[in-house]
Structure formats: C-alpha cells, structure tokens
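So that we are looking at the same thing, I have put the structure below in structure tokens.
Taken from a larger complex, these chains appear in their original positions, while the remainder are omitted.
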C-alpha cells in the first residue's frame, strides 16, 4: 500500500510582476511507500518546496493528482506534519506551547497540553528549554522544536523542507543522527527536501534528483547503505560522484540558458 | 420642594458683561438654573440651537445670525449693554473722539499705500459698533482701512503691544486692561450709530417657551433681578469678575464704567443691526420681520409689570 | 560616582534652560504677565494642586479634579478607539470583502483633521463630555486602525501555514496567530493614538466643558493668566508622558517574548 502518490503533477505559477506564466513543476510522478525516507534533491528554485506544499495541501497542482494514504489531498491537515524551511514557531509562545499548539487548537487544558508536550520535547532533546521563547533559541534548537511539533501530530507522513540548511556542520550532523533515530522509532513516512548531496545520502532510503526549473525527476536512486552511514566511505562517495555529475551537467545546461535570458530567478532574489 | 422644580440650562460666554450670569442660580426663584460657562458666544448659540441648553446669553448679532439661518430663536430679555471701546496703539497720536484727525490719518496712510490697520473680532458686537461708528463718520471699514480679524479678544492686547495693529475695537475687560498696561489709549466709545450700545441678549427657543413657560418666566425674573442688582451694587459684580477671571479688581472696576445693565430689548436698534449685517454680508436674507416678531416681550412685561413700550419696543 | 554624574548630566541642559528662562522673564524683555518665570509658574501650579493661597483663584486646589476629568475623557474616547480600531483593523486586514467595502470610506475620512470635526461634534453630541470623547476617539482611532491593518497584512504567512497544518479553523487562526502576530504593530498604533488622544482632549476642552486641564489652559489664556497656561501645559505633558509610559509597560508585558530580539525594543 502506497503512502504518498504523486501522479503527473504540473504546477504553473502566475508571475504577476513580469506578467507571464512560470512552469515550476513539469509532469512529476513519484510514489513513496510507507516507512520510506525519500530525499528530494535539487538546486534553489527548482520547485522542491512547491512539491512539498502540494503534498501538505497548501498549494493545488495545476494538473495531476496527489493522494496520501489513498485519499486525495484537498487542504492542510493534521495527518501530515510539516517541518518548514524556517522553523515557523509562534514567537510569542514558549517552546512547550509551540510543541503543543495542535492541542491548544483542540481545546485541551493547560496541564494536559504541558504533559503531552514533554514527551516530544524529551524526544528531540530539549529538556530544560521548555519555557524559553523562540527568540532565545539557536537555529538548531528552533528546528528541533519544529520537529517535535510535527511529531506530536503523530502523523503518518512527515514533510521536511530543508530543515537543517541554516545549521552549522556540527549541529547538522547531530540533528541528522537524531532524525534517523526518530524515524526508525516512529515508523512513519518522511519526505525530506534538501540541496545538499551529503545530506540526501546520509538520510534517505531513496533520493530523487530533480532538474532545475521546471522541476522534473531526473533520476530516482535507491540507497541501501548501512546505517550509520560513513560519508568518507567508498560506496557513499560513488553515489556522491554520480549525483555530482548529474548536477554539474544540469548546471552547464542552465548556464547556457541563463546567457540567453539574464533575469535572476524571482525566488532567489527574495532570499537575498 | 426643590426636587420638583423645573430645571433650566443656561449658557453664557466669558466677558466682563456676560460673567454675572453666573449669579442667576442664586437669584432664581421657582426654577433651578444651571449656569454653563462657554468660551465664546458662538458656542453658546450652537449649544442652544442643537438643544443642548434651554436659555442662552448671546449678543444681538448672534440672534440675527440664527434667524438668518432659519433657527428657532426667541429673544426674551436684555442683559447688559455697552462694553465696546475703540483704542489706538502707542504710535498713533490722536486725541479722544478726534474723528477728523482719524479720517486725516486714514487718508494719509491710504495715500502712502500702507492703509491703517484696524482690528476687531469679526462678528462680535464690538465689530458692529465700530463699523457703525466708522460709517457714521464717513469711513468705509472695508475700503479705507485694512481690517484685521483677531477672533480671540485676549489676543488684542498683545497685537497692540507689538504694533501689529493701529486701531482696535475691543470688549471689556480687555479694553480696561489695555489701557492699564499702556498698550493702547482710549479713542472713543462707538455707540453713536444706529445699533447704539446694544450688546447682550437673552434668547431661548419657542419649544422651550411652549413646554416650560413658567420656567422661562422665572428665568427672565432672575435676569431682571440680576440687572437690578448690577445697577445697584457694582461691588458684587467686580467680585464675580475677579473670581472668574483673576483680573485685578481695579481693572474690573474700570471695565464696569463702560457697562450698562439693561433688561430692555431695543427693537429699533435691533433692526438697524440686522440691516447693517446684511450690508456687511454677514447674513444673506432680510430678517427684519423675523427679528421683530421674535422679540417676545411677554415675560418681561409679566416680570416687571411695565408695558412693552417701556421695554424697548 | 560616574553613574551619579551620568544622571546629572542629563539634567544639565533642562536646568540651564529653566535658569535662563527665569532670568529673561525677570529682566522684563517681555511683560512678565506674558512670560512668567518658572518660579511664578511653579507657585501657581502649587496652588492649583494644593490650594494654599488662592493664586490660582477659582482653580485653587482643583488640579486633581481637573486632571481626573481630562483623564476620564481620554480613557473613554481612547478605549472606544482602541477596541473598535483593533477589531475593524483585523477584519479589514483579513477579509478582502470587508476591505473592499469599508476601506474607501475610511480613506475618505482619514485625511480630515479631527480638530475640524469640532462644530459637528457639538451639534451631534451637545455639550459636556460627549463631544470631547468623540474627538478623542477620532484622533486615536485612525492610528490604531491603520497600524492594525498593517500588522495583520504583514503577519508572517508561514505562521498561518504552520497553524493550518495543525488543523486550525479560520477563527482559531485569527485568535491564535493573526492577532498575536499583529500585536507589535497594534501597540505602535496605540502609542501614536495616546498622543493624539491627549492633543484632542485639550482641543475639545476649548469648547463647553467645565473642568479639565485643557479647560483651565484655555480659560487662563482667555484671561491672560500665563502662569496657569504654562502650568496646564506642563500638567498635560506630564499626564501624557505617564499614560504613554503605562502603554509602554503594557506593551513590554504583552510583548515580553520580543525582548532583545530587536534593537527597537531597547529604544524609545
């Protein structure tokens, strides 16, 4: 039984500033089995977040269909937990209230919320920070709160959008280990977006390499490396070399196109 | 029995002549008067026509203006007249009442291209008194001089002091204060014209008269009592001015020399004011008929026992 | 030692100004009645507050009553403005159809200075407190409204996404996400609003109220009591400062989670 199924997804955005249509996703079909860990690997602006948003229900595909657990997606819902590119914590709530936000919406009483949150706070290793506010947390800590918040929904599917991109190398390594441990324990399906080849190879059971705009699946790679994965090992570096070559080809092609049309990508601009 | 007495809200403005209205609650018999102090006669009138108060102390000019706008106002009593004085600034060498000298000066300044600067608060009784007196003496306030409007009489002293105006027609007690401080000198009392020395008037609305005739009559009675008292006893008046304004008692006493308590309502002068205001384009209709009709003498007659021919009609 | 000097240092210029003012106005360059020296002002103010020697005449000892009447007017008008401005602002910022129907009218009324409503305020609301409250309302309403709209419109879309990912309904979004997210901006509006509120109380007390700091100001002006004019100005400034401080306190309590995250929170 397939947990997530994307069928012939296309997505066209209206570029209001330049008054033209922008093809962001072009005919993507993907199936993610239950308990799999799929990494979507692609460069900036290739449509990774868009794809994830369509699974989450924040965006509707222009064409094609998305089903999760057999049911078509028609809006955001607590069955799919999402960890965002920025942690997106409510800055006015302390850590534990952020983790238990879902229960607040369901009208639980404070003491119950507090107790329920603690389990997930412990799981991501934030004991002692329950009453800190987001502004007092480091980037890595914020992302862990975001993960705890998604886990508390106890969803079948967790969607993660470059959650570790802003962390330094050491914190990133720690977090990756923790994530794998949680995934192994919770037995859920994860779709993880990243632009780091190392990260995709460290985490995934599958890696989907996407092309630059418009996003297509360039190659779907199954990984059966043993865990914990050795990023300096032979097998790992064979996969890495292969993927880097794919990317380099992509890059060359893109640069040829850019010469013809020197307008920077709108999305990259906004991030500057 | 105080509980079932009718209540009347009476508004009055801030000037030496108006202030004794604050004494009416004490003089009232058979009615409970709440005396409310406003910054300008204009606020009093607005409060009356918007039915926030029942009886108002305003000027004859306000009465005419309200009639022009079609408001329902009825005059029921006079109060105090006078209070206007024309003063000259320090640099102007004119003897009191030397109209010929003033005319010569005006002509001279006009020829020089810097017309004499004459100030008043536009639309006040003082404005009308001055314009009337000028006209009577062959001076056109619109053409021969440069008219400067200083709405707040408390600014008149400073304007004279600083030499921003040459001649001013102001109201008591500011006139006395200007004289006392040496900012200006007496020129004349501008009462020798059609409007005479008419200043203050007590008005109400016809609906108030219809619904509370007793209260209105009692109010008029208290005004009449007030006027009689002011005529007899200036000391109480001076006391009131001093209490409300903090003015020196000497200044207050000086101010009262130019005050004529008078509960009569002078019909002919009222009509003259209406005509003057129309000439000056302060109003747009001929309201003389209404002005005459809405002078309601019956309360005065009842209170004083005099016929209206003795009360200014 | 240095801390002591630091706090003194701040007082040097104001003190210098006071002394210069005392000297100038005692020198007789201007009539002393028109620019009374600080000591005279203080004396009149003292009598106004404590009523020891009738310098302030009718006002002697009535300061507290005056301050209270002004404060009540400010509180009423400002309260109405704050509540209605926040509610309407959230509605305009959130629902397109509310914006489309209400906003043009708002944009038409906003540039008309509140002071110029005085004539209408008197005929609509009569005398006494009501027109003053209306004017205060007008003055405070627009800053609160505009800032609330701004706050709602610039609320982080991602937080709204995060909440709807957790199954929030529209009402829950407004209450649990949009409102707290707009709060910093709302408070900015409230702080501009309180300044406007005091300004309009002073103006409104020009017409037909019987007490209040503004009333004393205009009354004293009318009768050239410049010592009391200055005492009223100082009183109003003081109360304005105090209420602004109150709102700042409220703000730092409500926005305590912001502490240190922005430079602004340390300033003003």
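Points to keep in mind about this one:
For reference, chains read A, B and C in written order, and residue numbers begin at 1 within each chain.
Definition applied: a residue touches a chain if its C-beta (ideal position, glycine included) is under 8 Å from a C-beta of that chain, and two chains touch if they have at least 3 such contacts.
What you see is a predicted model, and the numbers here were worked out from it, not measured in a lab.
This file describes a complex whose protein chains occur as A x2, B x1, C x2.
To be clear about the criterion, only the chains that are shown with their structure count from here on.
Looking at chain B and chain C, not one chain touches each of them.
Chain centroids computed from C-alpha atoms place C closest to the centre of all protein C-alpha atoms shown.
The chain with its C-alpha centre at the largest distance from the centre of chain B is A. Chain C has its Cα centroid 38 Å from the Cα centroid of chain B. With each centre defined as the average position of its C-alpha atoms, the distance from chain A to chain C rounds to 48 Å.
Chain geometry summary: the mean Cα position of chain A and that of chain B are 83 Å apart. Counting partners per residue, chain A has no residue that reaches two or more other chains.
Counting partner chains per residue, chain B shows two or more touched chains at no residue at all. Put simply, chain C touches chain B in their complex at residues 31, 34, 57-58, 119, 122-124, 126-128, 206-208, 210, 218-225.
Against chain C, in their complex, chain B makes its touches with residues 11, 14, 36-39, 43, 46-47, 49-53, 152, 154, 157-158, 161, 177, 181, 242-247. Per the touch definition, chain A reaches chain C in the complex via residues 56, 58, 75-78, 80-82, 84, 86, 88-94, 101-102, 104-106, 133-135, 149, 153.
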